[in-house]
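Let me give you the structure first, and then I'll get to my questions.
The complex is shown incomplete by one protein chain, all other protein chains being positioned as in the whole.
Entry: chain A
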Amino acid sequence: MKLTLKIWRQENAKATGKMVSYPIDGIEGDMSFLEMLDVLNEELVAKGEDPVEFDHDCREGICGTCSLQINGEPHGPDRLITTCQLHMRKFNDGDTIVIEPFRANAFPVVKDLIVDRSAFDRIQQAGGYVSVNTSGNTIDANSIPVNKHDADDSFAAATCIGCGACVAACKNASAMLFTSAKVSQYALLPQGQVEATDRVMNMVRQMDLEGFGNCTNTGACEIECPKGISLENIARMNREYLSASTKG
């Protein structure tokens, strides 16, 4: 396959960036999208040019490090996968592919396609945990049975990989899907219910402080989320928030 890549290049957080065009040849369908970028980078290095910086680590869709807005879609055209799981067989010979970083005020660009998603960490630090000491002196794991459906739903919410695609997909750059996934995971388990009120208030407060936008229920986040995190989580968080607010 022969392709034209249009890639966002930006020296660092302070520099102004621009789109740069790169022709590329010899791409096979079995290559992953990131392996295609590896090929480009090897060519750039051979020419003595600065390779394109992008975030990646596990390359199997679980660490949440990779990002990329590909032809306007976070994680590209395929559904329920991350960029590192996208394969070139989804593209055709002669295609032009536009590659940009995830865009959001709360995710400033670090370099080229890399953005700073530490706002997500700070939302979790505000309350994304159960306040239990790690001494192991807790009760036996089987002493509180948990309804299987609740446990499964809690697990489904907990599979969020913190990639930020939901924010990049949203016209308001809202972080509701991400935040609600954590709130839901705990809300559905007996272990999480003790602190439910404080948790939701603190996490939402931090989310707002970080400069994420409001949710207007367009649902783009759910469509682009590589882990299929459901909008129901947002509804659940709104209920939790409402009941927390009325508690005072």
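In this section, contacts are C-beta pairs under 8 Å (C-beta built on N, C-alpha and C of every residue); 3 or more make two chains touch, one makes a residue touch a chain; residues count from 1.
Keep this in mind: contacts and distances are computed from a predicted model.
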For this session: If you had to name the missing chain as UniProt does, which of "succinate dehydrogenase", "Amino acid ABC transporter permease", "Isoquinoline 1-oxidoreductase alpha subunit" or "DNA-binding protein" would it be?
Result: "succinate dehydrogenase"
Problem set entry | Hidden partner chain, touching residue among A:Thr159, A:Asn172 or A:Asn238 | A:Thr159
Exercise. When the complex is taken as a whole, what residues of chain A touch the one chain not shown?
Worked result: 11-12, 28, 30-32, 34-35, 38-39, 42, 44-46, 48-51, 53, 55-65, 78, 80-81, 85, 87, 89, 110-111, 114, 116-118, 120-121, 124-136, 138-142, 145-148, 151-152, 154-155, 158-159, 161-162, 185-186, 189, 191-192
